[in-house]
Every structure is written in structure tokens, then in C-alpha cells.
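A single protein chain has been removed from this complex, and every other one stays in its place.
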Amino acid sequence: MEPSRAAEPAEFLTGRRKFHLFGLTIDECIKVFFGGNAVVSVVVLALITIFLFKEGFGFFGLNQQSLRVYRQAGLEYVDIIRAQQDDHTALTRYLSDLRLRQFNYFTQQQHLAPAEANQRLAGFDEFADRFGGAVGPIRGLVSDLTETVTAIKDKFTNTENRKEERRQLLAEGRTADAAKVEITAVDFAAELKPLLATRPAYVEANAEFARQLSAVIASAPAMPIPDLQARMDRFKQLTGEYLAGFPAVEQKLKTWDYTRPVPWYQTVTSFILGRDWVTASFWQDWYGVIPLFIGSLMVSVVALFFAVPLGVGAAIYINQIATPLEQKLIKPAIEFISAFPSVVLGFFGVAVLGQALRALSQQPSLAWVPGFPFSERLNILTAGCLLALLAVPTIFTLAEDALNNVPRSFKEASFALGANRLQTIVKIIMPASLSGIISAVLLGLGRVIGETMVVLLCAGNRIAIPDFTAGLAVITQPVHTMTGIIAQEMGEVVRGSIHYRALFVVGLVLFFLSLLINYVAQRIVRRYRISIG
Amino acid sequence: MVTAATLMETRSPAPNLRPTMPAAATGQPAGTAAPAAEVLIDIDHLDFFYGASQALYDVSLRLDTRKVTAFIGPSGCGKSTLLRCLNRMNDLIDGTRVAKGSIKIRGVDINRPDVDVIELRKRVGMVFQKSNPFPKSIYENITYGLRLQGATTKARLDEVVEKSLRGAALWEEVKDRLHTSGLGLSGGQQQRLCIARAIAVEPEIILMDEPCSALDPLATAKVEELIHELKTKFTIIIVTHNMQQAARCSDKTAFFYIGRLIEYADTQQIFMNPSNPQTEAYVSGRFG
Partner (left out) sequence: MAALVNPHIFQTRPSAARRWERACFGLFGAATYLVLFCGAAVFLTIVAKGSRTIFKAEAPFINTTFFTDAPESLYVFEWQGKKLEMGDREHRAFIEQHPDAAKVKTESYIYAAGGIFPCIVGTVLLVVGSMTIALVLGVCAAVYLNEYARDGAFIRFVRLAILNLAGVPSIVFGLFGFGMFVIFFGWNVSLLSGWFTLAFMVLPVIITASEESLKAVPKGFREGSLALGATKWQTIRKNVLPYALPGILTSSILGIARVAGETAPIMFTAAYVVRDKLPWQVEKFSDFFFQGVMALPYHIYVVSSKIPQNEYTERVQYGTALVFLLIVAVIATASILLRNNLRNRYKW
């Protein structure tokens, strides 16, 4: 042994041999470099969240302001009357439906010529016309009032613009110019006087309207068959209910008060529970997420309806039943499907699938399927089918993993007890991997709900809550979705406007929805891992 | 077969010969190092914690140069923990700390903040319970440590590879396949490869944590033989559950029980005539 060894005991105290940079050794520098990258990543990802919040939260203030103006300028007042008018329109639509049914009855069951059928319907037409015409005075009133209140609102908007102008001038330091900007505060009380003054006229018109309707209803023509008569009776009943609602409307108008404050929570509820998404309207913009949310949900439900059985079924097949050759070929093939860019699938929907499904629905032999035939090429069903194709690989891969993780011993034990393969799968493997499969389905849902291009191209983009009274046929209606609306409208909005912020709030909803889905999926998986160990 | 002793003789200018410190700086004159039984490692009233749970209680132990010391004791008694304290591998585990006491190697407290752990580990090599060759070739496995220290000339590397492999009694078996993967060897060969890898950097101390636990009797015998040869050059600490092994290859034995050092004496004495009843119970196989 070299004696030198014993002579250098302080070998480990090597602080001074090292190269230093800013007082750090090289190793520490490297650590700082990696740490720096981690910090940047984390900070940016945190920024995303913060930014979404920052831009989103402004919405609620602006929306409250908008709702306040809606009330102060009297738009709300007019909308009360307009609602009455709209309900009447709905009733006339019921009548036209009834007419169509009668017409069909005459031409198809009684084999009358169309002209003759129309002749038979003359009495009904006269009745329908009288019913439809009765609303005339009310409609006139509404259109007059609409002009009045729009003028008030415009005035207010102008004032606001002036204020903004002055603020900007002040910010630029041009005080003199700023002082020149005239601002006349809108005196809502005075402006609304003429509006409120029309109430007696309205009450009068309303009474006349009610009288006419009652008279018309009393002279309703009889229907040719009991089936249609039942509908007519239903119509009468509906009209009765409609008339019974008149006093309430009058009461509402009487107690309507433009000074009543808009509570703060209303700005939130009007978003979360709002049933209208109307933008760039001359009248009033509404930002209600419900139609979009329901659209997203419907599309996802349809997609999962197809994707879950297919994905899970395929996973079971590949994992438990298929031959090794099938396994080797099919697994990558299904994974390959997951590489289809969604915009290509969307294009496929527009170019091929939409038409194909419509053509299929118009096959007479398939008329029994609910919703068939349909005429809208792009609808929930088209988008749902394509999204199913996107979701299947996700669900398949994760479910297959879950099945794979079931310990072999479980399976062997079951076989050893004389169970056949199906029994083993159903009684042992499925329950053991259930949580994995559930989380696979959840992640599939996350994928589908966040998908943009397919729904943007194929869901039909009609902003309306689909008509659930149609039963299952609802899936053949077009909808708009949360992702779709952002993609469609983001490019056109003014920065910082209420519309811009509303889209951010929709983004926030999506953000939290996906976080929630992901989190729940992970929780389920973790629970399951512990239970096995 | 070339033994470690010959290996040592052939080693002229020591590669890691570092500039000699002035004797004054070391606090002890170079000449006083006793030729035999020089105290190399001095563990002094050591308390060690994993987070809140204490793993070692007041362990004091002095280990001599070029001796084989065996750590024995029932599972979970802290043998590995103490071993890993010696080259500070426990630093890798979050929340570990030496709460009290010190470990001195050549008189330097290795837990001092200014100690360079890397330097320490170069001098205190380790062989793990589960053989862990890197998924590289045998050659690269052995030269790994040297290359880290900057040795790059092929001649020098070749030389060290051969020496180390001979030292680990593996040369004959693998000399024709030096450039195939180390993972392709059998379990026993892998373990000897790990030993070769450890001695290639010429540490002073080699820590072995149950090096034979995964090996068959034949491979075990080879490793033991190897330990025997290595001890002429290195100070070896070996953890083992195999009483015969401890008896066969160690000079001194330390018996641990639930984190405490119960008895530390010459191997002969521990196995023939233990002073502590617990030790006796353990070595005679009545518990553990």
C-alpha cells in the first residue's frame, strides 16, 4: 500500500479544487439549469390558468352592466310583451301543423286531390287566419316600443363611448380636448316616460286581443277524425292556458320598475342557466351556456354510446380471445386510427358521412328508426359517429391496459375451478379491471368533449337547445358546442369586449370540466391499484 | 491466476495519486500510521433517522485497514443502513439524517459540509445486493468509473479492465466477449462484474451488501474466494445473512439487533464464544 494514501487524509475536503461559476459548482449550475426549465414550464402552465381566469372574470362585471342597461333602457319591459307575442306565434305554428296533418289525412287516407283537400280546409284556414290576425295590435305596439327603447339604448351606448373617449384623452394628457367632449348623462326616468305611458293602451289592446281569441276558439271547426280532434282539443286547452296567463303579464308590466337593481349573482346565473346565446344583436346580447353545453353533452353521449361498447368489446376481444396473430395486427391498427387528425375526420364528415347518413335515413325500409328520415346533413348523429371513431382508440388502449393488469393468477384460479373463458371474463376479469375500464371511458369522454374540429365541421352549428320532445329523434338535430363556439367566434371578436370574455368563460368551463374528468379518472384508477395490492 | 496482491505490485504510478498534503494539515504525522491494524473507519455514537423513524441507535465501531468485517443481524436491523452511511448513499433518500455522532474515515468526518461526496465515493466503493451491471458492454461497465475520472487512453483502459477482471476472477470467463452486454452474463458473473467495476477505480474500502444473496453455492464460493484475495489490498465490509459465510471470510464480525450494535469482536470469538446471549442465540440460529 502506498504510504501516500495515509498522508492525504483531507482528501475529501475538496471545496477549492472545483471550478466555480457565480459561486456554484458545475453540478449545481446544471441543477439550476434543469430547475430553471422546470420552473418555466410550471410557471407557464400556471399562467395559462391564471390568464383564463383573468380574462374570464371580467365577463361577469360586463355582463352585469349589460343586464342593467337591459332593464334601465326598458328592453326588459318590451320583452315581457314580446314573450306574449312569441307564445302566440308558437300557437299558430301548432295550427299549421294541424293543417298539414289534416291535409295529409285528406290526400293520403281519403285519396282526395290536393285542390279538393285545400277546399275542404277552407273553413279551417279562415279560422287559422282569424286566430293569427288577432295579435295585430299587440305586434304593432311591440314594434313601436322596440324603436323607443332601442333609441334609449343607443343614447346610453353613445354616452358610454363619449366617456371612454374622454378617458382616453385624459390618459393621453390632453385635458383640454377631454373637457370638450360633451357628456350628457341619460336620464332614464324621463326617457322611459313615453314607454310607460303606453301601458293603458296596451291593457286595452290586450283585452281586445283576449276577446278575439276567445271568440275565435269558440268557433273552432270540427276535425274529421278523433285523432285530429284530440289535437284540436289540446290546442283549445293550450289557448285557454295562454289566455289565463294575460293578467299575470299585465301585472308584471305594472310592477316593472327600471330602478330595481340587478343582483350580482344574476350575471352568473344568466351565464350558467341562460338558455340563449345571442351575439352581435341589435337588441340585446345573451350569453347563456346551456345550449352549447347541451350540444357538447349530446354529441358526447352519442359518441360514447357507440364508442364504449365498441372500444371495450374490442379490448376484451384482443386481450382475452383473439389469436396472437390478430393481436399483433389489430392492436397497432386501432392505435393507428387514433392518429387520424380530427380535421380530416371532420372533412370526411362534411364530404362523405353526412350525405351517406342522410341517404340512409331516407330509405323507406328504415323509416321506423326514430328521427329517420332527416334532412339536416350535419347534426348530432354525424358528429357523434365521427367522435366515436376518435374515442374508440383511447378507450380501447386504456381498457386493454386495465385488462392486462389483472394478475394472471386470478384468471388461472378461475379456470382451475372449471369456469369457461366467458365466465372467467365476466365474473373475474371484468370486475377486477372495472375501475380501469371506467376511467378509460372517462378519459374517452374527456377526449370527445374537448374535441373541436369535428364538431365545428359536422355538428351543424345551430345555437339552440335541441327539441327533446322529439324523443330519440333529437339526435338528428343540429347543435352548437362549447368548443365549436370558441373556434368559430374567437377570430371575430373585439379584444376585451364582453363577447371576447364570454368565450373565455366558456373556455374556463371546458378547462374545469376536463380537469374534473381527468381527476376523477385518476382517482378511480388509484383506488383500484391499492385494492389489488 | 493473478491475485490482487500481484495486481497491487504491478500498479506503478498510482492513477489516483493525488498531491500529498502537508503532514501538518492532516493533524497527524504521516509516519505514525501503524503498519498493521490501523483504524480506518471510526464510527462514533451514531444515530441515524429515516424521516421520523430512527434506524440506528448509538452505534460505535472502529474498523481496521485491510480487514474483512462482516455485519450480521436479523432483517431490518440496520446493516444496510449503516453500510450506506459509509459512502453517504443515504443522501439519495429524502429525509434521511445523521442526528448524532460521526463517521470518520482516516480521521475526517465524512458528514462535514465541506466533504466532497463524489471524492468520498471514489474511495469507498460499493457492491449491491442485487447485481446491477449497467446495460452496456462488459468493457464499458468496468471503464465507466475511470472514464468519469478522465482516463481515456485505450492502453490504460485495457490494462485496468484486465486487471480488474482478473482481480474479480472473471477474466478467464469473459475475456473473449468483453464487448458484449454485461446483462448477458449469469447472475454470479454479473455480481463479480460489479465487483470488478468497483475495484477498477481502486477504492480503499469496498462495501458489499449481501453480495451473494442471489447466487448459487458455486458462484458464492467464487465470490468468497475473491473476497479473500481482495482483502490483501482493500478494506472490505460485507453484510450477510449467511453465518457460514461470515465465519469463513471475515476477520471481525459485528452483530446488530434492531438498530443497535450488540457485539463487535473477532469473528472467531463471535461464533465460538459470544459474550452476549442475544448474539449467541442469533449465531446458533435460535432466532432471526
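All chains are identified by letter, namely A and B, in their written order; residue positions are counted from 1 within each chain.
Rule of thumb we're sticking to: contacts are C-beta pairs under 8 Å (C-beta built on N, C-alpha and C of every residue); 3 or more make two chains touch, one makes a residue touch a chain.
Being a predicted model, the structure only gives us computed values, none of them experimental.
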Option touching the unshown chain, where A:V392, A:V406 or A:V441 are the choices:
A:V392
Which one touches the absent chain: A:I337, A:A413 or A:L472?
A:I337
Identified contact with the non-displayed chain, of A:L95, A:V262, A:L292 or A:A314
A:A314
Contacting the left-out chain: of A:A215, A:L360, A:A470 or A:L515, that is A:L515
Just one of A:S281, A:S375 or A:N420 touches the chain that is missing; which is it?
A:N420
When the complex is taken as a whole, what residues of chain A touch the one chain not shown?
26-27, 30-31, 33-38, 40-42, 44-48, 51-52, 55, 309-311, 313-314, 316-318, 321-322, 330, 332-348, 350-352, 389, 392, 396, 420-423, 443, 446-447, 449-453, 456-457, 483, 486-487, 490-491, 495, 503-504, 507, 510-511, 514-515, 517-519, 522
List the residues of chain B that touch the chain left out of this view.
87, 89, 92, 94, 118-123, 125-126, 128, 130, 132-135, 144-145, 148-149, 183, 194, 197-198, 201
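Rule of thumb we're sticking to: only the chains that are shown with their structure count from here on.
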With chain centres taken as the means of their Cα atoms, state the distance from chain A to chain B in Å.
67
